[in-house]
Structure formats: structure tokens, C-alpha cells
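I'd like to ask some things about the structure below.
Excluded from the complex is one protein chain; the other protein chains are retained at their positions.
The block that comes next holds subunit A.
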Amino acid sequence: MVGTGARVRVGSALYNEVVEWMDTEAELLDAYREREWLEAMVSRDVVYQVPIRQTVERARGTGFVAGAFHLDETYGSLESRVARNETAYAWAEDPPSRIRHFVTGVRVTEDAEDADLVSVRSNLLIFRTRQEQTQPQLLSGERQDRLRREDGALRLLRREVLLDLTVIGTHNLSIFF
């Protein structure tokens, strides 16, 4: 999901705004402030997907399978996941695992048609531990996002998480990428 317009230069006002947005998002998610993230940073029209990846021969591409997912979420289903984590019975995350989002390589592109849209690609590393674990569970991949300015603020309109994994090695995906 590379933007259709010009690359936004590092250090420009828009670039800085996007990086601050990503830092804020990571901070909220790492601090279990999921509802704040959902309500303040996610568009009602969001499409949020983690496609399945397979190992395939080089000639067949990167192995992402169209229409097949680990997660395929809308605002309603994201809300449902946030609500679940808030119940007293979400055993999987109570006590919660500890997660840290490392976001690097932020690349911002304008949209040629719509000044309210920006496309952002970023590298993501999630470092996760639970209970007395010393070996972290690591999830790495590229996020391909589209942010839309709604009432002046950027919100997440589209997120595709392209994982560097075919087999997921963490005990659940109750976390947000």
C-alpha cells in the first residue's frame, strides 16, 4: 500500500506529525490503554488485517495469501476485542503479558487524489514476555497503514501487517499490532 503521491520528506511538518502519531499509538498500546487508542486514533471505517503468509518459491512472490488472514478486523470487531480484554474473565491477558512496540523506518507518502490521506510504511518489532519468561516472544513485520485526517486529527483507516512469520510463535494474538 504505497501512497500514490510524493514521498513526504523526513523532518517536514507532516512527517513529524505522523511519527508523533505512531509514537503515541505505541505508547497507548504498550500501556494497555487500548480503548483510548481505539476511540482517539482509529477511524470508524477502519480495515485492519494480518494476512496469512506461506513459504513459497521465489517465482510465486512473497507468500501472502489474498483473502486469508490471522486477523481481519473492523471497528466493531476491534471494539469487541478491546471490550473482551476489559472483562474480568479474559484469562489470556490477566495477568497481562508485557509488550513493547518498536517502530522504525517510517516512510510517509502523500495521496495524489486526496489531501486528507497519507500512506505510511513502518517496520514493527513487538517484544513480548509473560509471567517469568526470560526468552521473549518476538513478532516482526511491516505495517502498511493509511491514515486519514478526520476533524483535524489523523486516524487509522487501513492497516495491513505483513508478518515475517509463517507460523506464529506466541500464545495468542490478543495484542494489537
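Convention: contacts are C-beta pairs under 8 Å (C-beta built on N, C-alpha and C of every residue); 3 or more make two chains touch, one makes a residue touch a chain; residues count from 1.
What we mean here is this: contacts and distances are computed from a predicted model.
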Next item on the list: Write down which listed name, "Aromatic ring-hydroxylating dioxygenase subunit alpha", "Acyl carrier protein", "CO or xanthine dehydrogenase, Mo-binding subunit" or "Xylose transport system permease protein XylH", is the UniProt protein name of the chain that is not shown.
Entry: "Aromatic ring-hydroxylating dioxygenase subunit alpha"
Next item on the list: Among A:D72, A:D116 or A:D164, choose the residue that contacts the chain missing from this document, as touch is defined above.
Entry: A:D72
Note to self: List every residue of subunit A that touches the chain not included in the displayed model.
What the structure shows: 50, 52, 54-57, 60, 63, 65, 67-74, 76-77, 79-81, 83-84, 87, 89-93, 166-174
